[in-house]
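With one protein chain removed, the remaining protein chains of the complex are shown where they sit.
Presenting subunit A:
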Amino acid sequence: MQNQEGAVPDGEKESAISIPISEFDDWTNFADDDIMQQQSAIHAEEANKIHFVGDKEPLSMLAAEYESGSPILLEKIKVLDQQYAAIRRTRGDGNCFFRSFMFSYLEHILESQDRAEVDRIKGNVEECRKTLQSLGYADFTFEDFFALFLEQLDSVLQGNEDSISQDELIIKSRDQSISDYVVMFFRFVTSGEIRKRSDFFEPFILGLTNATVEQFCKSSVEPMGEESDHVHITALSDALGVPIRVVYLDRSSCDSAGVSVNHHDFVPTSGDHSNATSGSTEPARPFITLLYRPGHYDILYPK
């Protein structure tokens, strides 16, 4: 839609500059398919710049980005540098929240080998399946996406025949056929949770758009490339029972007494996520930490 101007006609992918002028006169050539094709060409170009999930980088790389930018941001990055060891960027294609969540979660399981957590989330995934069924989704529309996520989950647990290493996890996360399917799994789960608890989510959705809950899910949750907001994060966190910390890097500043960096913990409301291993009642610090800059999410690694 937004890339309509300068649409590249079919078969003219290498460079937009070489379009013969005469092509522009013939607007019947500009079918929607051409526009979509151009859009995917732009995505492909973007793909060469950054992987779905990048490599770990020190926070100094983030600071370098803002060198001549806002002093508030630079101050905040200094604060972040004290608490966080690294950042892992994700591609800004509208799926960055889900891809960040996917990698961060699977990496956590790979490192912790927390089988209790895997069993727990599998229970939630089953609940999500039932939710979609009760909402009238045909099984065959979502089951492939569920199966692929469960496959990834099993593969990060070691000791199986198809267990994978950290490097293989990165390779898989960069493989479109896997990464997009897992993103789509999360989109189904998120949509199901929002629609199941539509009374709860309705006021938040009305604050974002003018749509009904169902319209919102159809237009802003289920389609690939639709960006995530706090509604999506709350729903996914609740549905899967996984707490998420989001650290906000924006230009807001509260007072003169030095800058601080805000964060918000999304703590699942439903289900029993009380820590099974320790008896402590204090909610565990989320093991998923994402860095939010207006319009984009990346992964953060605490020190």
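The definition used in the following text is that a contact is a pair of C-beta atoms (placed from the backbone, for glycine too) under 8 Å apart; a residue touches a chain by one contact, two chains touch by 3 or more; residues count from 1.
As a working rule, contacts and distances are computed from a predicted model.
The chain absent from the displayed complex carries the UniProt protein name "E2 ubiquitin-conjugating enzyme", chosen from "DNA-directed RNA polymerases I and III subunit RPAC2", "Phosphatidylinositol N-acetylglucosaminyltransferase subunit A", "alanine--glyoxylate transaminase" or "E2 ubiquitin-conjugating enzyme". Across A:Y84, A:F188, A:F266 or A:F287, the residue that sits in touch with the chain not pictured is A:F188. Checked against the full complex, the one of A:A64, A:A85, A:A116 or A:M224 touching the unshown chain is A:M224. Within the whole complex, the absent chain has one touching residue among A:F52, A:Y105, A:F145 or A:F266, and that is A:F145. Hidden from this view is one chain, which touches subunit A at 1, 28, 31-33, 36, 137-138, 140-142, 144-145, 177, 180-181, 184, 187-188, 191, 218-219, 222-225.
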